[in-house]
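Left out: one protein chain. Kept in place: all the others.
After this line comes subunit A, so read on.
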Amino acid sequence: MLNIENLTVEIEGNPILDSLSLSVPAGEVHAIMGPNGSGKSTLSYTVAGRPGYEPVSGDVTLDGESLIGLEPDERAAKGVFLSFQSPVAIPGVATMNFLRTALNAQRAARGEDEVSSADFLKVFRTHAQTVGLTPDKLKRPFNDGFSGGEKKRMEMLQLALFQPRFAIMDETDSGLDIDALRMVGRVVNELRSPDRGFLVITHYQRLLEHVRPDRIHVLAGGRIVHSGGPELAAELEEGGYEQFTAEAA
């Protein structure tokens, strides 16, 4: 499904990702854990195609097709979804109008029919309830006046709405209380399927108690320094990243 091969990314001349390779097969959830500044967000931005995060070398493919060189919206239409670490608020942009336009733009790019307002509203309301966002919040401009937690709920609402082929969740758990973490687990677990993949970036073990990963990778110094099964989360919690970063150095 998602294959990252020898990916090297420099930001303003500084190497951030250093020949990183990683493969997430369809149907699996992989987690990336790593210390601050290890390149976790750069990885997510590079896969999603953020301007300024073009790789120096290497490739990222989804189902064998390279994503490098595609516009962010083209990647979105191919099914790449990024749940942002710090989602923006966009005053003046009506939430439902934006999300319906975005959904239909993706569908149009894939040659699918437009979703009518009525159908959209029905689906949207169901997901809003699942993630715990009240109707008055959804009438506001996008994320306007939302708390950190509410913004993360809005990210999960969109994950459920867009039903992407491959989702990257960049520290979705930061700033969430226990109930919200459970909600994230519910949304992700419901979406897990043989033809969908997830890359969950996190600092803590606690999210992985709700979203059990197939593999865990330790990212340090811009490369994967260690990989293991779900039990790795507890090891990291116990012994910190040093045991593996020292090994890499």
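Basically, a contact is a pair of C-beta atoms (placed from the backbone, for glycine too) under 8 Å apart; a residue touches a chain by one contact, two chains touch by 3 or more; residues count from 1.
Here, contacts and distances are computed from a predicted model.
The chain absent from the displayed complex carries the UniProt protein name "Fe-S cluster assembly protein SufD", chosen from "ChrR family anti-sigma-E factor", "Hemerythrin domain-containing protein", "Fe-S cluster assembly protein SufD" or "Nitrate/sulfonate/bicarbonate ABC transporter ATP-binding protein".
Touching the chain that is not shown, out of A:S57, A:T101, A:T134 or A:S147: A:T101 (per the contact rule at the top).
Note that of A:G37, A:P91 or A:G148, the residue touching the chain absent from this view is A:P91. Across A:A77, A:A160 or A:A233, the single residue that touches the chain missing here is A:A77.
In the complete assembly, the contact with the undisplayed chain comes from A:R50, out of A:R50, A:K137 or A:H203. Residues touching the missing chain, restricted to subunit A, are 48-51, 71-73, 75-77, 81-82, 84, 87-88, 90-93, 98-99, 101-103, 105-106, 109, 141, 158, 162 (touch as defined at the top).
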